[in-house]
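All protein chains but one are shown at their positions in the complex.
Here is subunit A:
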Amino acid sequence: MSAPINTEEPRFAQFKLVLLGESAVGKVLHRFVKDSFDDFRESTIGAAFLTQTILLDHNTTVKFEIWDTAGQERYKSLAPMYYRNANCALVVFDLTKQESLEKAKSWIKELQRQANSDIVIALTGNKLDLVQEDEGAREVSEDEARAYANELGLLYFEVSAKTGQEIKESFKSIAEKLPIEEKVNPRQGRRSRNVDLSRPNTNDQQACGC
């Protein structure tokens, strides 16, 4: 089905990304999208939805639809509604809490069972800033988490939602792993550039320009 792709033609692809992780882990979403960090962010009830566009290279634009939900265990039963058709998942845990990694592992298991078989999963350790300040605060060793991720074929990142460290990079790595070629439609890419400009953006964020 995919038409031959002329690399000089602008490419545009849209992916659905779901955020999962223990509650209050400080999900990366708001940092990434709004470029701001609120210490006292309200907890999410039900669902939150945002979009973010990144420029992968000079002619490839990737738009993430980011879906976020409450982190409490029981919300898992709503999850199928949520991660159905997701292309990628960011499973967040807290580097300073061993138990949060266990929770993350159970999410990963769930995703591998229930979600698209080609879903790209990124295991993401948050609160890197705390760990860098004081290595003693770290409860999850990078080696351990990375080994687990490698074993299951997941991406692995350590980020700080607070300082924004490594966040853009990790989204970029995810984008690189996604099957852009399959999704891209050159005609659509050209068109959507025009359309995107003229259409009102429903949420107030600007491209992060990385």
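Basically, contacts are C-beta pairs under 8 Å (C-beta built on N, C-alpha and C of every residue); 3 or more make two chains touch, one makes a residue touch a chain; residues count from 1.
Just so it is clear, contacts and distances are computed from a predicted model.
The protein name that UniProt records for the chain not on display, among "DEKNAAC100680", "phosphatidylinositol N-acetylglucosaminyltransferase", "Rab-GAP TBC domain-containing protein" or "ELMO domain-containing protein", is "Rab-GAP TBC domain-containing protein".
The chain not displayed touches subunit A at residues 1, 3, 14, 16, 23-24, 26, 38-43, 45-49, 51, 65, 67, 69-72, 74-75, 77-78, 81-82, 84-85, 94, 96, 113-114, 127, 130, 162, 183, 185, 187-188, 191-192, 195, 199, 202-204.
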